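Note that one protein chain is taken out, while the other chains of the complex remain in position.
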Amino acid sequence: MLLRNAEILFNDRVSPELYHMGLLCPEIAARIQPGQFLMVRVQEGFDPLLRRPFAVHRIHHNDPPTSFEMLYRVVGRGTRLLADMQAAGSLNLLGPLGRGFQVPDKDGLVLMVAGGIGIAPLPHLAETLVSSGFRGPFVLWFGGKTAADLVCVKHFKDLGFAVRLVTEDGSEGRQGLVTGHLEQWLSQQDELPEVMYSCGPYPMQRLVAEMAARLGIPSQLSMEALMGCGVGACLSCSLRCRPPKDGQDPHYLNVCQDGPVFAGEEIVWE
Amino acid sequence: MLLRNAEILFNDRVSPELYHMGLLCPEIAARIQPGQFLMVRVQEGFDPLLRRPFAVHRIHHNDPPTSFEMLYRVVGRGTRLLADMQAAGSLNLLGPLGRGFQVPDKDGLVLMVAGGIGIAPLPHLAETLVSSGFRGPFVLWFGGKTAADLVCVKHFKDLGFAVRLVTEDGSEGRQGLVTGHLEQWLSQQDELPEVMYSCGPYPMQRLVAEMAARLGIPSQLSMEALMGCGVGACLSCSLRCRPPKDGQDPHYLNVCQDGPVFAGEEIVWE
Amino acid sequence: MTSDKPVNLAVDLGPLRLKNPVMVASGTFGYGQEYAELVPPERLGAVVVKGISLEPRSGNPPPRIWETCGGMLNSIGLQNVGLRSFLEEKLPWLRPLSVPVIVNLFGNTVEEYRELAAALDGQEGIDGLEINISCPNVKAGGMTFGSDPEMAFQVVSAVKSRTNLPVITKLTPNVTDITIIAKAVEDAGTDILSLINTVAGMAVDVQTRRPRLANVVGGLSGPAIKPIALRMVWQVVQVSKVPVIGLGGIVSVEDALEFLIVGAQAVQVGTANFVNPGITLEIIDGLEDYLRQQGLEDINEIIGTLEVPRGPVGIGE
Partner (left out) sequence: MTSDKPVNLAVDLGPLRLKNPVMVASGTFGYGQEYAELVPPERLGAVVVKGISLEPRSGNPPPRIWETCGGMLNSIGLQNVGLRSFLEEKLPWLRPLSVPVIVNLFGNTVEEYRELAAALDGQEGIDGLEINISCPNVKAGGMTFGSDPEMAFQVVSAVKSRTNLPVITKLTPNVTDITIIAKAVEDAGTDILSLINTVAGMAVDVQTRRPRLANVVGGLSGPAIKPIALRMVWQVVQVSKVPVIGLGGIVSVEDALEFLIVGAQAVQVGTANFVNPGITLEIIDGLEDYLRQQGLEDINEIIGTLEVPRGPVGIGE
């Protein structure tokens, strides 16, 4: 965990609500594991007060020194301030934080599921799997409200992913919710996935976890919560989880420290 | 009184701590009287919360549409945010506000006294006098801590002012406090000034008022106070003043509404 | 899902009917005239004027305000023109306007409150009184009337005994349990409650090691205190039988809506007038937009509709 000012390399609008921000901070970059996140101070001063959590989207190892990217959606005050930032400015980061994705136990079908901005942490995971020698096959199921949400598809294809798109309004790919189409698809596969990685809205995550449980395969879900500190100090970011021992009551784990990635079977869904 | 967004035309550093900001807002510009001020919202959001008061430094009638300038010193949070602003950005202004300077009753020697950033409202007054046909002679006594404080001297000279400079460190003009040299100079003049206009730190203003009173000439002092509203609604910006009738207790007037320009004899100095 | 159907913003606060629920808070809008070029008072739900006393008061020495994070401290010291000048110089300007005028008032003793109420009763152009009980009681050594249920009861009874105007009692937040004071002044007959007044606070200049306010302590207002105000309004609406006006830190239409949703029948906007003089008009328009967006037609449909989860609710960490 480091506290550093990163230089903003670019901050590009990639769809009406989505931005790619490139950041230069080799020390932090060197430590990031797929699925980890950063706590970003969006402005000096104290309004807004709290840092905002963001996944690391991609790492660029090729250009020395190493840089990385965030992909974010403008939803409120903090992300609006981020969107206004200019290249060459600087951004104060705390990170990398949390427990990221685990690589699969062995090679085989790897399934990723993303809903909307839930795509954010998956490219880094995908690149890591490919560069660590996993050979897949890799499949990404990606759902959004509309075509503009479905960003960085080409990047997955370039990595050798089969990409299946779903939009609620049918403007691209299949129409409907990603989970419905995914379930149908899964039921038609001969090979079971080694693991299902997923990031997206809570109801989607829940359905993914349940599918994985029914099929008896591991799921790894990157979860969200409102965060105060990002480091496990404030106990704000609780997620109801199964107790360590059977028979005990459910307890709360910290998304920031025990997660953000959880195994589906850890979570007690509400 | 108007509430408007003005376009920032330029925002130039003119000395280590001083900035000139050009603003385009013809509606406000058309109403400004010399000595009036603006309440400036230095940032969206609510930290800093309150608007900051600034004098109007100059008006540019020549370029249609009319624009105007502020001259400000960076002293704290709000002025630092102002200094970071870029041309083409916009600034929310409330104004023009307050009771400004009165022109002299008749032509004759006009004396202006400025201490530090107290120079800010005087160019607009000087231009107004000249363009209204007053013929002076005009004299500006201008004191600062150091040479870098003594900005826009050329502008006064171009208007036909005799400019006398004083710095505390002697880096330009006479060394010492402006009031000391001014007093000595005044004692050597044959012609008494018609009026003494003054803006600067409280102790300087007090000495100017006392000199004017001793000589029996009117003084007009632009005063400062912490301000909440700038329009007379909150009663924050009180200045202890002589009561309307003799024998009554001193009362508080509002710098924002009853001033910022006061006659020296109105003020009860503390 | 916006529509263009007309929506209703009028609310009833017991004896007081407002064309919309957005009032201005005492001490932050002068006597209405100061902001009139920007905010025509007639657009407002009501105007509450700066607090007045029997005699003029010169107020505290400066400095009287200081900015804090998201807030400001003030210690104006209740400076005001006094009853007579108010009636002769300030009220005549407000009288012809078609907006309810609420006179905020305070005294140093119960007797002074009583006299003021009597003097204001029946004056043309006054539509209600708002009792400021956050003032020090000179007989009780400076303890405020509003922090003691018995003293608060007495003040409100005294005012009620001498006026037929609707009486609003304005509560101070500087108490352990605001519902106790609310109930006391309700028992004393207040028609309406308003809350909160400012929260006592302080700031220091570390260079000079002096207080930022000449009076040392002042009242904190502005968005910093909004969560405190909203909590207290919610506590009070649960026990009170009279309508409640919510205020404290409102700077946006969302803020105003929060107060209405927890159960305030109207809101007052204070410090925000300084920051954005157009804010009251923006809030009024914003309330209409919100109703349209939600497919509603009447602001009363959202008042007091907070959906609270089952189970116990604790205070404190």
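Which chain is which? They are A, B and C, in the order written, and residues in each are numbered from 1.
We adopt the following convention: a contact is a pair of C-beta atoms (placed from the backbone, for glycine too) under 8 Å apart; a residue touches a chain by one contact, two chains touch by 3 or more.
Everything numeric in this text was worked out from a predicted model, so none of it was measured.
Student: With touch as defined up top, name the shown chains that contact the chain not shown.
Tutor: Taken over the complete structure, the missing chain's partners among displayed chains are A, B, C.
Student: Per the definition of touch given earlier, which of A:148, A:177 or A:231 contacts the omitted chain?
Tutor: Checking each option in A:148, A:177 or A:231, the one touching the absent chain turns out to be A:231.
Student: Which one touches the absent chain: C:198, C:240, C:265 or C:280?
Tutor: Looking across C:198, C:240, C:265 or C:280, the contact with the absent chain belongs to C:198.
Student: Looking at C:94, C:165 or C:220, which residue reaches the missing chain?
Tutor: From the options C:94, C:165 or C:220, the contact with the absent chain belongs to C:220.
Student: Which parts of subunit C face the unshown chain closely enough to count as touching?
Tutor: Residues of subunit C in touch with the missing chain: 27, 68-71, 73-78, 134-136, 142, 144, 146-147, 172, 174-177, 197-204, 206, 208-211, 214-220, 222-228, 230-231, 234, 249, 251, 254, 257-258, 261-262, 290, 302, 305-309, 312-317.
Student: Contacts of subunit B with the missing chain: which residues?
Tutor: 46-47
Student: Which parts of subunit A are in contact with the chain that was left out?
Tutor: 1-3, 41, 46-51, 94, 225-240, 249-252, 257
Operating definition for what follows: only the chains that are shown with their structure count from here on.
Student: In the absence of subunit A, which chains stay connected to one another through touching?
Tutor: Remove subunit A in thought and everything remains one piece.
Student: Applying the contact rule given earlier, which two chains have the most C-beta pairs between them?
Tutor: By number of C-beta pairs in contact, the leading chain pair is B-C.
Student: Going by the contact rule already set, what residues in subunit A reach two or more other chains?
Tutor: Residues 46-47 of subunit A touch two or more partner chains.
Student: Two or more other chains touching the same residue: where does that happen in subunit C?
Tutor: Residues 69-70 of subunit C each touch two or more of the other chains.
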